[in-house]
Every structure is written in C-alpha cells, then in structure tokens.
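Worksheet: the structure to be examined is printed underneath.
The complex appears here without one of its protein chains, the remainder shown in place.
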Amino acid sequence: MFQELVTRVKDTTPLIHNITNYVTVNDVANVLLACGGSPIMSDDIDDVVDITTICGGLNINIGTLNARSIPSMLAAGKRANELGHPVLLDPVGAGASCLRTETANRLLDEVQFAVIRGNISEIKTLMQGSGSTRGVDADVADRVTDDNLDTVIPLLKDFAKKMNSIITVTGAIDLVCDDSRCFVIRNGRAEMSSITGTGCQLSGLMTAYITANPDQKLEAAAAAVCLMGLAGEIAWSRMQEGDGNSTYRNRIIDAICHIDGDTLEKGARYELR
Amino acid sequence: MFQELVTRVKDTTPLIHNITNYVTVNDVANVLLACGGSPIMSDDIDDVVDITTICGGLNINIGTLNARSIPSMLAAGKRANELGHPVLLDPVGAGASCLRTETANRLLDEVQFAVIRGNISEIKTLMQGSGSTRGVDADVADRVTDDNLDTVIPLLKDFAKKMNSIITVTGAIDLVCDDSRCFVIRNGRAEMSSITGTGCQLSGLMTAYITANPDQKLEAAAAAVCLMGLAGEIAWSRMQEGDGNSTYRNRIIDAICHIDGDTLEKGARYELR
Partner (left out) sequence: MFQELVTRVKDTTPLIHNITNYVTVNDVANVLLACGGSPIMSDDIDDVVDITTICGGLNINIGTLNARSIPSMLAAGKRANELGHPVLLDPVGAGASCLRTETANRLLDEVQFAVIRGNISEIKTLMQGSGSTRGVDADVADRVTDDNLDTVIPLLKDFAKKMNSIITVTGAIDLVCDDSRCFVIRNGRAEMSSITGTGCQLSGLMTAYITANPDQKLEAAAAAVCLMGLAGEIAWSRMQEGDGNSTYRNRIIDAICHIDGDTLEKGARYELR
C-alpha cells in the first residue's frame, strides 16, 4: 500500500508552506527536501496568503507562536481551506500556556485541518478544549500504552469525527485515526526524543504526504509516521561509538532521503484497529 | 588570481552583518566562520545601524521578511551605503509573492547593492520589475543552459549596468556579471539543491569575499561562487553509503574550512565571456 504513496511524493514534489517555530525550522526544511517535497517558510501577514496560494499544502506549528504570527496562521489557514489545500496543525505546547491552548482552539474553530498531530498531552488538551497547564512533553500519566489502547482509540475516533480531521498522537506507540479506522504504529526508537524537533519534522513530512496523496489522506498520514519511525531505526543502526543526539538527528534526515516505497513497505510495523 | 582573494578573507576576518531568514541562519553563520569571516546577526530597527557601522559588509536576505525586518533592511542598507560598505541582496522568492517582489524592488530603489544574487527566476523578476507569481525555486522554463547562454548573458550585463551592481545567477551553470564581463562557472553538483539554504550560504560567503576584496569585487564574487561549488564537489566525494542531505550540508561547510587559495585555483572551473 505504502509504495504508491511514497512514489507520489517523489514524483510530484509537493510544495509545502510552513508557518513553524524558529527552533527546528531548518530541520523541517531539510526533512521536506529529504522526502521529495519542497519547503517554503513565510509568516508575515502580508506574505502568507500569496505563498499559500502557490503551494499545495500548509503546515502550521505553534512552537514559537507570537502576536505577529498568529494572525498569519489564521489567514493562511483560511486561504488554504478556500483552495482545498490540506492543512496540518501541530499544537506544540497546547496545555502549557494559555496562549498556546487558546491559539490552538481558535485555529481549530476557524480553520478546517486535514490532520492534527501532537503528543498525547497536547491532543488531550484540545479534546477537553481547556487550558490546564502541563509541560511541553507528554505527561507520563497520559502515555499511550498497550494497556489503555482500547480506551484511548475510541476517544480519538470520536474527536476525529467531531473535527472531521485525522488525529495523530505520537509517542512510544503512534496512533493515526479517522472516525472509523486507527493505525497503531510501532516504528521508531525511544532515543528519538533526545533530539529537538522530531515531532516538528514529522509534521512537515506528513503535510507533504497528505498533499501528494489527497485521496488517501489517512494512509498517507500513517505512511509518514511509519517513515519517520523507520528512519529513526535505520539511523540508529548507523550510529557509532561516541555519536550522540546531534549526529542522530543528521542520520535520521539522511535516512529519509534513502527510504523508498519498497523499504517502507517492508519496514512499516502497524496494525489497523 | 583566486589565491590572493582567499588569503585576504582569511587574513582580514571580515565582519559581516546579516539580516537574513531564520531558516538557514545558523548555516550562514557557520559558513562565514568556515571561510575566515565573522558573522553578526541583527534585525531590529533600533540595533541595525549600530551593528552595520562596526561591520565591514552587509548581507540582506528576504527569505523570511516581515513588517519588522523590512524597515531594518532599508535602514541598514542606507547606513552601509553611507559608509561605503558593500551590500549584497539575496531576493529569496521575488516573484513568488507581491510582498517579496515589492520589497526587493524597494530595496533596489533605495539601496545601492554591490552584488545581487539569486536564481534565474528571481533575477528575471527583478529585471522585469514586476510581480508575476512564480515558485521559490527557479522555474524550469527559465533555466540557464548552454543553449541560451548567448541570449542570457547580454541581458544580465545590461541589468548589471543599469543597477551598477554585480549580478549573480546561480543554478546548474552559475553566472557572475558586471556590465562588461561575465564569469561562466561550472563548479558544484546538482545534489546541492537537496539541501535547504545553499543559496543563502553562498550569499553570506560572497559578502565576506567582496568585503575583503573591495578593489576586485567581480573576481571576489566569482571566487566565492567557485568556492561554494568546489566545496559541494569535495563534500560529495566524502559521502558514504547511507549519507543524505543533512550530512551533505555538514560536509560542504566542513570543506569550506579547508579550501585554501591553491585548492580553489586548481579546482575552479570557469570561463570569461
């Protein structure tokens, strides 16, 4: 299944508009290039509508949101909706501050997102609609495990239905849900959390995948999650003594360059529930 | 010829003020250090005039331009002009949005640039003065090839004369022109376009080169283009199985550290037209 999804990204070079944080923006750009897409970054209110118009998809990440970029996110999101371009929301730190929670909620109110991707604490914050203050990383108490999968998945499907979006929760186990189906994905390595921005990178990658595969968005989103995890596994196998998180970051992006449809098909570890 | 140009950069450590995008800014800083220069980044309207004053050259890149940075670009550019410091313009995405095209044109109106460097689509947009909406990467239809060199070069020389600037168009073939001479450069590798920001990096490098070599700006600009391309070639020769665009980025910057005048003299591949 994944082979044609990968091929379509590489063949169509989806142009992705990113309004993203300045912490991991360079890695997001290089990941988009690595997977076969093409990145553009623009966050000024007088620039974003034009840029969204020439792109195929939009990736909104609130990691370093500010008074200047929030109106740009809304304007670009609405324009992408008008054009039928898929839009992804990465609600970084929703629940960690009022501004982040309120901005994520406002974006959900005013923009139709094809995919919402976050850690379990961020997604729970959005499901509750409230701004309880948690950390930026997932709260341990929230973690998705084999023991609570049967409880978590129906909640995510309900939220997917309510939002008419694909809900993606990443962590030790990754979940990619629409209102009826949930990919339960077990690719990746725990060490990926020692690198800043693997979540942001995945959000860029997913936007390219859903943009290039508009008729199979759920499968495309799941393929992107498997691809990122598989890249983490391949990259880890290339680590040498003394290497650490900086080299791991480089090797993950390198691995994304080399994963073709066949490699992904064989390496993806998922079940449908 | 190139040897003394390289030596002057390494001996004088030109201090370069960069008002550049937040996507590739870290790479620009490391490239400037790699070549023997010294970078400062500053984009606040209350800071840029002081910073430009203590520097030797100014690099303006509109890749993530915004309402706050555009007046800073103008103020810094005018101050650099007053002081006789060379200023370079990298009109990232001119033609892709009205704001980018208009800002580039306004900068050209109000600031005298020693060098304007972009891809062929960006430079064509500036030559036409209009804001037709193209992508951020060069349009395939615009590409400089051996077949259209005889048409393109005179147009660039005319534009160089009109702007009293060195015009640099980078792509598969790189062109560095003033009103009478054009360096046609064939260094580099196609794989460099799989890395975000090699153009931005080159703009930083060129600014250091023209700053350190004020009496030979055309030669210095050409040397910087050859150096960046040669670094891409050397870096590629060091790539190992499984390496991708992230490692390639690191190896290119690494290579810039090691290229001395002798290496550049031997490795530069260019003709004058």
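Each chain carries a letter (A and B) given by its place in the written order, and its residues are counted from 1.
To be clear about the criterion, a contact is a pair of C-beta atoms (placed from the backbone, for glycine too) under 8 Å apart; a residue touches a chain by one contact, two chains touch by 3 or more.
If you're wondering where the values come from, they're calculated on a predicted model, not measured in any experiment.
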Revision key, fill the gap. The listed residue (B:143, B:161 or B:238) that touches the chain absent from the view is B:238
Point to revise | Residue in contact with the excluded chain [from B:40, B:127, B:155 or B:172] | key: B:40
Point to revise | Residues of chain B (touch criterion as defined above) contacting the omitted chain | key: 15, 22, 25-26, 29-30, 33-34, 38-47, 50-51, 53-54, 68, 234, 238, 249-258
Check your understanding: Footprint of the hidden chain on chain A, which residues?
Key -> 21-24, 26-27, 63-68, 93, 96-100, 133-137, 194-197, 242-247, 249-250
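The rule is simple: only the chains that are shown with their structure count from here on.
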Review point. Centre to centre, by mean C-alpha position, how many angstrom separate chain A and chain B?
Key: 33
